[in-house]
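One structure below.
Missing here: one protein chain of the complex. Every other protein chain is in place.
Now for subunit A:
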Amino acid sequence: MTTASLQTHSHLDDLEAESIHIFREVQAAFQHPVMLYSIGKDSSVLLHLLRKAFYPARPLMPVLHVDTTWKFREMIAFRDQVAAAGDVEVLVHINEDGVRQGISPLTHGATVHTDVMKTVALKQALDQYGFDAAIGGARRDEEKSRAKERIFSFRNAQHRWDPRNQRPEFWHTYNTHIRKGESVRVFPLSNWTEMDVWLYIQRENIPVVPLYFAKPRPVVERDGALIMVDDERFVLREGESVQMREVRFRTLGCYPLTGAVESSADTLAKIIDEMANSRSSERQGRVIDQDPTASMERKKQEGYF
């Protein structure tokens, strides 16, 4: 792979302008929009664009974090800092039914946990607040079914996506008409690549969760992935041991489902350099993506973001 140096200034400017246009369109055309905030690097970029799009006004739409209760502690601390800044309203939703049932990725597996604590939880929150447009940070370069999705992606009243019958989408002229109870998911970062995201974070000096930077962390090797032991709920299996290794994360999610990569990249410049020479894709560290019975397309049809 070639180096990132040729990613020009103007390319990032074009991406930024397109995203801001999408944010403004959502604000202007919908009654009750929300921005989904997952605390990861893409969400950091989204939050930055949200602020830029409506400047000098403060963002009018709230930000929603669907908390599975299994996020890295550093993520939650980062989220609380964002909320403390005070310019954006941060909502947090937890599926309390799931908590009562004791749903856990460690005992119920990735599929059940993700369904109950993320997909169902998200639908609960959207229904509870009556949001008619939900902005997310998904990018088309992440995964095959995402590569097919529109920027304004229609959902029926049951939050389902019909990939075989998407609304055609022309130029930047988006159809924002829906009936009561229906909604759209909107993806302002559709045309960004992972590299664009990091170059933009570097250019704009956007804060991200420290977990993206390499440092010695306690990890366990499990099913071929390096899982970080983030709290006392993590139970070692027979033969497993906790090791301190210099690792970082390319994506962030629930800590028992997120594999670390061995790396010494502890600055943005090193991360970008490492990625330019990488031979593996970003979502490799996601345990849920490798479960063959739970393709992204199917999860998305059911309402996953």
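Everything that follows uses one rule, which is that contacts are C-beta pairs under 8 Å (C-beta built on N, C-alpha and C of every residue); 3 or more make two chains touch, one makes a residue touch a chain; residues count from 1.
What we mean here is this: contacts and distances are computed from a predicted model.
The subunit not displayed here is recorded in UniProt as "Multifunctional fusion protein", chosen from "Multifunctional fusion protein", "ABC transporter ATP-binding protein", "Prolyl oligopeptidase family serine peptidase" or "sn-glycerol-3-phosphate transport system permease protein UgpE".
Across A:56, A:86, A:102 or A:239, the single residue that touches the chain missing here is A:56.
Listed here are the subunit A residues that touch the chain not shown: 1-3, 6-8, 10-11, 13-14, 16-18, 20-21, 24-25, 27-28, 51-58, 140-141, 143-145, 147-148, 163-164, 166-173, 175, 177-179, 190-191, 193, 278-281, 284, 295, 297-298.
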